[in-house]
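Take a look at the structure below.
One protein chain is absent from this view; the other protein chains keep their places.
Here is chain A:
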Amino acid sequence: MAGAFLRRLGQTVFVLFGISVLVFAVFFATPGADPSARIAGRGASPETLAAVRHEYGFDRSMPVQYAMLMKKLFITRDLASFVDRGERVIPEVLHAAPVTMSLVGGAAVIWVFASVLMGTLAAATRGSLLDRVLMIAGLIGISLPVFWLGEVVNLFTQSRLHHSWAFSWVPGLGYVPFSTSPIGWFKALVLPWCTLAVLFVGIYGRVLRADLVATMQEDFIRTARAKGLSPARVLLRHGLRTSMVTFVSLFGLDFAQLVGGGALLTEVVFGLQGVGRLTYQALANLDLPLVMATVMYSAVFVVLANALVDILYAVLDPRVRDGR
């Protein structure tokens, strides 16, 4: 177990190294994307360019540049933006991360509970009207673009019906830190949570239903019935428990990519200064240090989430534990 853990950790470090080299190569070593030209501004003289190049270390060899960047990113943590001179990159990411984590964490709680409920109900009443209604609702949820849904939510709760009793509690767009006001944090995020969760409730509910329907045809379900267990126990303890394996692997990947910046559209629509938005701005300005920082942050999350999924896998399925 400890050996497997260490091996996993080694893999994680290796993957992160690979990603950092790749990102560095794309942004710093691509011909035509000379960062010093951007920093120096339009029509700068060759002397200015050379000065900038020397100041930022772009005249050094690639491995040295890479090492300097990594040192500034991870050890001294004083990597500064190229665009807003003097603005440090790491605090910016650390400032955006709680926003994204609050958004995605809350949405994940909603989508896990709602989709388990939806998938289980639909599988239990397979072929009934409820099953069909739930599955169509899921399909609609998947089809609604999140930016459109967010704008519609805003239209009603921020302007049209904002003064009605139903939505007068909705605060203006933006983020309220949990430490400032837990209630304000909840109020500010509950609509973004639901909006972001809709797509995933649809996907997960449908996937879980299909998986559960297949599982309920298995021999061990027949055995559980033959044991005289109640239908609810057969469905939940034997059916759902076995189906959770697929669900968890799907969840780990989606959760990681959202925390890593994939919730960009939701963040933009609801005015949340999260990691997705930060990455977008960094790319739009070609602010290479910021790009580097956000991509590394995102990679750390995806890789960590994958490691976590593997561990959860082993917890959920004893066959994985034994390497079978």
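Quick note on the criterion: a contact is a pair of C-beta atoms (placed from the backbone, for glycine too) under 8 Å apart; a residue touches a chain by one contact, two chains touch by 3 or more; residues count from 1.
To be clear about the criterion, contacts and distances are computed from a predicted model.
Chemist: According to its UniProt entry, is the unseen chain "Peptide/nickel transport system ATP-binding protein", "Succinate dehydrogenase flavoprotein subunit", "Monovalent cation/H(+) antiporter subunit G" or "Tryptophan synthase beta chain"?
Modeler: The correct option from "Peptide/nickel transport system ATP-binding protein", "Succinate dehydrogenase flavoprotein subunit", "Monovalent cation/H(+) antiporter subunit G" or "Tryptophan synthase beta chain" is "Peptide/nickel transport system ATP-binding protein", the UniProt name of the unshown chain.
Chemist: Looking at A:3, A:31, A:46 or A:318, which makes contact with the chain not pictured?
Modeler: Checking the options A:3, A:31, A:46 or A:318, the one contacting the hidden chain is A:318.
Chemist: Looking beyond the chains shown, say which of A:21, A:137, A:210 or A:229 touches the absent one.
Modeler: Looking across A:21, A:137, A:210 or A:229, the contact with the absent chain belongs to A:229.
Chemist: Contacts of chain A with the missing chain: which residues?
Modeler: Against the missing chain, chain A presents residues 218-220, 222-230, 233, 238, 241-242, 316-319, 322, 324.
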